[in-house]
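A protein chain is absent from this complex, but the other protein chains hold their places.
Our next item is chain A:
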């Protein structure tokens, strides 16, 4: 290695930075050289930044900055200020640890001093550095509520220097979140100034668009204020910028328009503008850097939960375009995530979108994305699968099942259940949940994949979202499963585990656990038997939950479980009857059936009546005894009052139940 090279090693340079602080007064040219060398090494180079951070270079640079500022005039001092500011700005660019180090070293206060320098180069350097810092989420929020701060911000915003106005705009974008902050900025006339900046240079235009979006986001008052500027000139200016030749400007203008549309449906409501937004954002995907990375997210925020916009997107071939975009080349993390989310959104609703999705080769890309390094991409891939599996068309189902059979999806998806990120786990659970419901072919694939073991593991998680989704997936897997399938799930899960899930602290988990049991005892006497093992542990838990809970959804699922058990043999019916009307006169428990029948929730009423229908099934030997017990408890009378219930389901079930009772009483008399 050449001798000159060694002197440029980060370790040595950092050491010399530290030694140099003392010599600032002397106007050390050497120190300037070292500083410049460090700056040139770190710009654009993440690895080097981390190396220098590790060596503790940042506080040293800040010390140099401070001594140079304090030493007053002199061209070397000014150069030291410029170089150290540039180095600090670069440390704060693109590396979180760098921003943190710069903040910790107290650089912001010192850099702010640069802004009042008479030397334009010093002002530029300070403004650029501060802007880097304020672009990071890590930097503290700027407090507009303090009058002095607001004055200072306005001073910056009204500056002649472009870098300074850009800084002001970044501060606004960074720190404007609450509606109070938005209002203060509006009242100070910031929007008007930003609109003038829209006519400024390219950079000013872009940073101004960013800030405008921050001030009007979710705030209909600021939106109408903005739209009112110069009789709507501001708005039409943004509509023009949507077609600008610079991709970044197009993106930012689109984001502004989306924000305006969200805050108030009165503006930006013409379908043509929305179609244009969809088209422009789709085209932006091909652009490098921020425009291409952020365009899909803007698109998702535009079309989310809006079926009319899904249709519009479909009509301009967005699904096709996105699919071929994904298939054509390697796409980096953020953009891949964004595109997958757009596809997931579009396929969540329209069968036609799913059609186009499935007929492209894009499912292979999704399969690969399940194994992507970045957790957000894995989540997006899961979300896509969730949307696709919503399809009700046989053709698509078969196609999808064909893919699943190839295991390129099932295996990575099941592996995601053990992902280190719980968000990924939840996304994978939701996908599995959707995929396994009601389709035997898919269920079998998952049952054979070792998935159940993982799900059971997750249903014991401390994290209630994980627990909920795991139980939900098991519930769907249990739905219409064959005998072997049900046995498999239950033996993995165990009766005691199931009983404790029914009594979970979270009502949502209780509901899913009960629904799981409901699916287990659905029309199969053998499975009903499982309810009675260990002294009827599961059934006891069900009855207890139904009796005690005040959450209607839990009652409903519980009643459906009891109804399904009551569809079994005479012994099963008797058992349910015991919970319904305990032999000892127990007012609280008899009250719960009465209470449910009086409920305003017709699904709950239906569930109870189904149960009664099963209990009073005429061919069953002890039915007549049960009918008279029900009559004694006043339940038959209550049913009679419901014979003209406005809900058809309730009405017909009531008639069936009463009809059965009449037959039984006629037979016995």
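Annotations for the structure displayed:
The criterion applied here is as follows: contacts are C-beta pairs under 8 Å (C-beta built on N, C-alpha and C of every residue); 3 or more make two chains touch, one makes a residue touch a chain; residues count from 1.
We adopt the following convention: contacts and distances are computed from a predicted model.
Only one of "AP complex subunit beta", "DNA replication complex GINS protein PSF2", "Alkylglycerone-phosphate synthase" or "CTLH domain-containing protein" fits the UniProt record of the hidden chain, and that name is "CTLH domain-containing protein". When the omitted chain is restored, the residue from A:30, A:47 or A:421 that touches it is A:47. Set against the missing chain, the residues A:86, A:260, A:363 or A:597 yield one that touches it, A:86.
Listed residues A:11, A:143, A:240 or A:332: the one in touch with the omitted chain is A:332.
Within the set A:116, A:288 or A:491, the residue that contacts the chain not displayed is A:288.
The set of chain A residues touching the chain not shown comprises 36, 39-40, 43-47, 86, 89-90, 93-94, 128, 132, 162, 201-204, 288-289, 330, 332.
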